[in-house]
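Selected chains from the complex are presented in situ; the others are not included.
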Amino acid sequence: MATKKLAFVVRSLPYKTEASRLALTHAISSQTVEIYLNDGDLVEASISYVGDGVFNILKNQQAGKHYGITTNEGHAKNTLLLDLKVLICKEDLDKFGLTEENLVMDAEDLGGDMRANIVSYNEIQKEMETADHLLFC
Amino acid sequence: MGKLTIGTFSSLVGSMSLDFAVKLSEAAVKKGHKVDFWMSGNATMLAKKGQKAFKDYSFLSKTLQEMLATGNFNITACEACAEARGYHKEDCPDGFQRKSMDWYLASTFEADRVLHIGGD
Amino acid sequence: MKLAVLMSDYRTGSDIVDRLSAEKLGIILVGNGVYHAAAKEGGKACPILEKKADFYALTEDFESRGFTADKLDSRVKAVNYGDLVDLIFNDYEKVIWL
């Protein structure tokens, strides 16, 4: 019986490449990984948004309307619905002039309880230190 | 001896990131380590049978087959990513697997080191 | 020459744009290039907007990324794919992608 902690760190802009989208979908798949593991073993994923990565969680992304694909906003909401730990770097929000109002902070409309946490970079550094593996993208 | 899990999300031909991942795997397997190699997104391009060798493009199939023969190398493609690109079961090279994304997460559970190559 | 530059990235390409000169220069922000019009760092607009040029941003692309036209820098005009076709054929002679 053990838990392995994975820290996904999203640092790239959404859409142009697959990097951040696939990080989110893979993090979400931690919810179904038990079928491959022994009883009681777990993989726990957290997601931190740093640098340009904070643009992944802007509200009102219209990629579905224009390009027929699910948005990174939608994926970010799903991570909260599924109770993954979500950290957002405060210094980077400040740099870009972004606030809670602009961002996906919860999945209340879908029945989720979890909220994203706006934290200083130090907290994200701690998350990285306590994780078993780091997955940057 | 340890286990290395590599997650690749890059493109086969022209993106040297995927070449890097294959060469690193080869070096690790040669030293007796185990390697799990996960292909997602555009990296699933590796998971297509019948690739022809041209001198202008990297040709990785041979190296992959040699690694598979050692028994210490496991290569698995994201099934949905492959289907989205029109790669069906019969397109999958011998010895390659197709799984859902949670296979990658499960592979990290016993991995000593994980290298997630997220960029394109 | 009349040159339209489709700028598709946020973090690369500015070094090339800086040097380009044209009698008539259009800079059309597409893909992640739209952040040049929509993002501010440290409260400052992107330096590329200082260039003597006509600026456009693709509506489909800034909306996909969560921005609305009123969030764009005032120097930048919103255009859609149809407008873009007209710009390319009617207003410019050459087109490049950065």
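Letters A, B and C mark the chains in the order given here, with residues in each chain numbered from 1 onward.
Keep in mind that, in the parts below, a contact is a pair of C-beta atoms (placed from the backbone, for glycine too) under 8 Å apart; a residue touches a chain by one contact, two chains touch by 3 or more.
Note that the coordinates shown come from a computational prediction; the quantities given were computed from them, not determined experimentally.
Although the view holds one copy of each protein chain type, the assembly as a whole is A x2, B x2, C x2.
By our rule, only the chains that are shown with their structure count from here on.
Taken together, the touching pairs link the chains end to end in a line with two free ends.
Each chain's centre was taken as the mean of its CA atoms, and the one lying most distant from subunit A is C.
Chain geometry summary: the mean Cα position of subunit B and that of subunit C are 38 Å apart. If you average the Cα atoms of subunit A and of subunit B, the two centres end up 25 Å apart. Subunit A and subunit C have centres, each the mean of its CA atoms, that are 29 Å apart.
Looking at subunit B, one finds that none of its residues touch two or more other chains. Contacts with at least two other chains are made by no residue of subunit C. On subunit A, the positions that touch subunit B within their shared complex are 4, 6, 12, 17-20, 22-23, 25-26, 29-30, 32-33, 35-37, 41, 43, 45, 132-137.
Residue ranges of subunit B in contact with subunit A, taken from their complex: 7, 9, 40-42, 100-106, 108-109, 111, 113-114, 116, 118-120. For subunit C in complex with subunit A, the touching residues are 8-11, 31-32, 35, 39-43, 60-61, 63-68.
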